[in-house]
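Quick one: this structure, given as structure tokens, is what I'll be asking you about.
Every protein chain of the complex appears in place save one, which is left out.
For subunit A:
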Amino acid sequence: MSCCAPGAEMALDLASTTSVLPSSQEIRLASRSLGGDLHQTDLSVPTVHCATCIQAIETALGKLDHVEGARVNLSTKRVAVRWRGNEVPPFVAALGRLGYEAHLFEPEVGDKDKTLSELIRAVAVAGFAAGNIMLLSVSVWSGAEGATRDLFHWVSALIAIPALAFAGGIFFRSAWNALRHGRMNMDVPIAVGVSLAYAMSLYETINHGDHAYFDASVSLLFFLLIGRTLDHVMRERARTAVKGLSQLAARGAMVLRGDGARDYLPVGEIEPGMQMLIAAGERIPVDGKIIQGASDLDCSLVSGESTPRNVAPGETVQAGVLNLTGSLTIEATAAAKESFLAQMVRLMEAAEGGRAHYRRIADRVSALYAPVVHLTAFATFLGWMAATGDWHRAITIAIAVLIITCPCALGLAVPIVQVVAARRLFENGIMVKDGSAMERLATIDTTVFDKTGTLTLGQPRLVNAGSIDPAMLAIAADMAAHSRHPFSKAIAGFAAPSGQHKFDAVTEHPGFGIEATNAGSAWRLGRRGWAGWKARTGGEGKHGYGGTVLTKDGFIVATFDFEDALRADARTAIGQLNDAGVLVEMLSGDTAGACGEVAKMLGVDDFVPCLLPSGKVERIETMAKDGHKVLMVGDGLNDTPALNAAHVSIAPATAADIGRNAADFVFLRESLLAVPLALDVSRKAGHLIRQNIAIAIIYNAVAVPIAILGHVTPLIAAIAMSASSLLVIGNALRLQTSMPNSPAKEVRRNRQSDFNELARSS
């Protein structure tokens, strides 16, 4: 079980991670009461993955005081902890000690995916009915006569009733909804075909007729429900995977009352004028003004700036920025609903994307298909009436036409391809929110990237490590290990393997740097002006990020240069997009200099720097007006309106919560190759969908004339429908084999590493 012991590597990651454990007040807010003083808290634990993990977690949590029990759900990577009393047991810390990083999960109160269980129940009922009716039908086909046949028909009719009422209800409701709003979808011909087939068969049974289509109407429901359920499961899986990511927005804040009392209030209850205490590592919940303290703020998710901002009392801060180094007292200047985050939501709602008008392929096809089918059936009825004058015969044949054209293959043609495609993407760490996203992605001709956090990782990287004296670098690394500042973390990565330096005292001066004393000399690591107080000034501003230096007793002994690290494979990904005939552009809120550098390194020709969130939306809307279909890839709060305005959007897993919710695709791995891969799979899926629709139409072209001539029996209908469905499914499965990488084992391992990456990045 070596896979399972989260060894030294994990522990190290935990030590250096920026996320602080959720405070017990925060956990209380996220818990729900189970009656009495029993509470349940749902935690997302992305790294849990085997029996040993389950056992370790359940045993350790069960031993804590006041904990009633803990249950791990391995499929959703969640732990439900039930506990009593007013004090929150320290279960997050206990999990941390075991090496599992846990974050709070928004409990969906009473909403345990009702649609899925309804679908599965419908499939079970339809399957039961279809199996039994098919058994009886086989007896009829093999020659049951007279009273026996009537008995079998009657039994079939009885079995079909619950199936139609329960399983068919899903289609009837959807069809009725569409018709009521004057639209047409695939469920309309299905509902019409199934109910007419049942009514006609019932009439035949009452009048001792030979042919009843109970089997056709019920097995049709069964097949279609399978397709629908698979589709739902796939989307649900993507949704839960995305939801399981740690929440990046603050849930509440410690409010300092006038009389000195401290209360932890949820974000919604914070009002302008209240004073909040923000510890290092916390996100700022609402817009405010700093009244006390100094710190560095990470604004990358909010504005796209890659360099941490240095703040002092008097400055204003926006909701959503991460406080890195020092604790701050902030006076709220806006309530949550007027804060930056809420403004982004409003901008997002105002930006009406192309997707609002997008109609899915299946709906477009059925809008053409249904009238044609219904007209053909009607014409058949008229034709037979004119030819024979026998209205019973004419109606029977017309309904046979409807049954044979009932879009079994067509109903499966689109969802089955999308399910297979979504599965392929899922295996590669890309989550698809819904099928229409793939249809839209297949049509794009322009890709717009955000810079910070998307093309780059938003984490600085030390670039001149090679030219620094190794001894000095080791000292700097040991000092840097005491800070959360991104620059410190970049330096700390170069710690010498041979043990730590022993400093007498290490203090962090928020906004300036770190100071340590050792054997009488004072070491400082930080801003040039502060650390090198004895050095002659003049070099200032020469280095990219204001200059970070290591000093001994005030004399500079080493300088550090940083640049924003590029996301893995960013260059290759952009090359592949260019090869696929897609224009690439970069929109950023960062400075022109920083953008130009990244653009040059990646080979991106077009970029627009210093954009406000609304500027990004305007740029995308202009492109859309010029007839371009735009894919937006971005991660920040400031990208969210643009993500919504674009034709289709992709966000990395490290994106702000609201951005992840707005995006159609979310990729979990670090590599930017996810973008061309998603495009490639979507285009192939689009191709297969068209093929499948063609197959369905060819099938109809062959079967319909036979039906119109009156040669269709229930046996022929059953064979024809099954054959066409199998053909469509088989064609869809070609997508699985057409890209022969990632065998099953590899996939499992990759999925594992996804979650590890997630745990690290969050």
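What to note about this one:
FYI, contacts are C-beta pairs under 8 Å (C-beta built on N, C-alpha and C of every residue); 3 or more make two chains touch, one makes a residue touch a chain; residues count from 1.
FYI, contacts and distances are computed from a predicted model.
Missing chain, UniProt name from the options "Biotin-dependent carboxyltransferase family protein", "Penicillin-binding protein activator LpoB", "Ketohydroxyglutarate aldolase" or "Cbb3-type cytochrome oxidase maturation protein": "Cbb3-type cytochrome oxidase maturation protein".
Considering the whole complex, the residue from A:24, A:40 or A:76 that touches the absent chain is A:76.
One of A:50, A:471 or A:698 touches the chain omitted from the figure, and that residue is A:50.
When the full complex is taken into account, the listed residue touching the unshown chain is A:121, out of A:121, A:173 or A:208.
Although one chain is not shown, part of subunit A still touches it, namely residues 50-51, 54-55, 58-59, 62, 72-76, 117, 120-121, 124-125, 128, 131-132, 135, 147-148, 151, 155, 159.
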